[in-house]
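Omission of a single protein chain aside, the complex is shown with its protein chains in their original locations.
For clarity, chains are labelled A and B in written order, and residue numbers in each chain start from 1.
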Amino acid sequence: MAKNLSGDLQVASANRLVDGMVVWLDEAGQWTDRLQHAAVARDPRGAEILLERARAEAFTVVDPFLVAVIEDEEGTIEPLSLREKIRASGLTFEAIAADAVRYA
Amino acid sequence: MPDTHFYRYDDYDRTLVAERVEQFRDQVRRRLAGELTEEQFKPLRLHNGLYLQLHAYMLRIAIPYGTLSSRQLRKLADISRKFDRGYGHFTTRQNLQLNWIRLEDAPDALAALAEVDMHAMQTSGNCIRNVTADHYAGAAIDEIEDPRIWAEIVRQWSTLHPEFTFLPRKFKIAITGSPNDRAAVRVHDIGLRLWRNPQGEVGFEVIVGGGLGRTPMIGKTLREFLPRDELLAYLEATLRVYNRYGRRDNLYKARIKILVHEVGVEKMREEVEAEYAATRDGALRLPVGTIEAIARQFAPPDLPPRPAISGPVEAQRSSDPDFALWLKSNVAPHRVPGYAIVTASLKPAGSPPGDASATQMEGIADIAEAYSQAELRVSHEQNLILPHVAVEDLPRVYRSLAALGFAEANVGKITDIIACPGLDYCALANARSIPVAQRISTHFASLARQHDIGDLKIKISGCINACGHHHVGHIGILGVDRNGVELYQISLGGDVDFGRTALGTILGPAVTADKVVETVDAIVATYLDAREDGERFVDTYRRIGAQPFKEQVYGPL
Partner (left out) sequence: MALYSEAGLPASYVALPFADWKARPQWPAVSLANTDPVEDLAPHLGRLRLIILEFPKFSDGRAYSQARLLRGRMGYRGELRATGGVLQDQVAFMLRCGFDSFESEQPGFGDALARARTLFSVVYQPAEDDQVPAAHRRLQQSNAAAS
């Protein structure tokens, strides 16, 4: 069962400056390209702190912001909005070239 | 650089592009080193065509007036492989977009473009953008004068223009040299229409304040007839008035169309003409020598006489129904008898509209080299054009295009959909557009059915910025977001063809993604029931109005 009906669960995301890739802030304050490694804030105060940390680490990324997520029993994180789902998992159709990668 | 039948760079052009690449290389270095903030850097990268999208940076490469050579297209394929993921998207402004560029690679990608006299200058940002023109220019049967001569003159004048690099908002110019406007001049910030006055002189009608987006407007005539050599002085006057008085308080009210709307076209004309009176006899008046030097470069290719009717073509027309349909929809008459203009459809059923892989780009570059004077065009409807094909060569061209997947006989038909990249790619989007286009085109894939339905342009935008031009679609589809759900608003009756510009009217409540195909089906069924002899979809709509369509889609009210 998905949790976060009140939208309290947040992760911090941005695009990496050097290559534009989507990244999330992990517990260690590093930017990771794995959503499942993202640090999750569990209440509004935690979210504020997370965003502050993200901004403090913003030298290598562009414009960090918070993303509302849900977390299932196994701890798998998924974004609430379609836009963030697409940012996390890539194109929703087959791109024309075989080497256009759909990333997990 | 082999001779082309369009503008060829000289050392001045090459030097400017090279110096620009070096400037940007240094700007990227400083940004990565933290010497520039994102706020300071963003306009600099936009002015070099680099957007930050959902997944990555997108590079929008300029294809001036939609014209390129086989050699240039091969280089684009090469760049898409080397710096991107092996494919690109042709846009509604005749440009090419690569979607996965790394910022640190961008200067090298621009340097690679410069090797074939291409660039990405001013394809984004609040400056004068790529000047678009009729994609049949130089080949069209109804052409008064090749608009690309003037598009090149405007391109040079507007490139790195020191006064107009920080306008209130972007500025888009389109030019047509034919009474059948294939460049959509009435929905641009400035549209220019070449025409011949009763005295036999050729000049421009200057149209101002058209545009799509949040507040779609059809442009108004600013000047009925402007002598050609006064074009730059007049444009400079118009841009100066816009730069000084365009709104800067609200991003959504900053285009010139809002200024024209708020002060009225008479006042706008007064201001522009006053400013123009002061500039017209100055340094911007184009010397005849300059105009001629550029016009010469667009001299049409020497096309050897070829038979207007070809036995093999006629034979294949009778024996091969798909080829027969392709001749009808994808081949247009050329000003020179014995030749034709071929549209390669980049809309195979089920495919993302306007996309081409590197292999496909190379393939069509080869076809152009063999059969079309090594020249191609990009249409604002996201297809590629082979402008100078001998009628006798049509079967070979058809076969070669078919091998690439570009020979679907659907140009102008219901599956020749224009779609913006949408929420799959774009940070501005509210909804996806490509999967919607794919579903529609798969559903209507039957060629016989498409040709029975006839000319019907569906245009899909994933947000109100209208990069898919939905306002001027016969059927327009606008993706919206309501409480996290993608919904699609349908409008009917838009148009931008045959000199006619009209904005579509919303049909009724937006529908969910899974209902879009049946909605379009119902609209098509209504048309087929009601149409009278020879009427296109949009003609029937104009005759019978929205009500019958509303009833079919939403049920009797």
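Operating definition for what follows: a residue touches a chain if its C-beta (ideal position, glycine included) is under 8 Å from a C-beta of that chain, and two chains touch if they have at least 3 such contacts.
What you see is a predicted model; the values in this text were computed from it and never measured.
Which of the displayed chains are touched by the chain that has been omitted?
Even though it is not drawn, that chain still touches B.
Can you say which of B:10, B:224 or B:452 touches the chain missing from this structure?
Here the residue in touch with the unshown chain is B:10.
Kindly state which of the options B:198, B:289 or B:555 is in contact with the chain not pictured.
B:289
Consider the whole complex, including the chain that is not shown, and state which of B:156, B:221 or B:359 touches that chain.
B:156
Under the stated touch rule, tell me which residues of chain B contact the chain that is not displayed.
10, 12-13, 15-16, 19-20, 23, 27, 35-36, 40, 43-44, 126, 156-167, 232, 240, 243-244, 248, 278, 282-284, 286-287, 289-290, 293
In the analysis below, only the chains that are shown with their structure count from here on.
How many Å are there between the centre of chain A and the centre of chain B, using C-alpha atoms for each centre?
35
Considering the complex alone, what residue numbers of chain A touch chain B?
15, 17-22, 59, 62-63, 80-83, 86-87, 90-93, 95-101
Can you list the residues on chain B that touch chain A in the complex?
31-32, 34, 38, 52-57, 85-87, 100-104, 351-352, 355-358, 360, 423-425, 429, 432, 434-435, 438, 481, 484, 486
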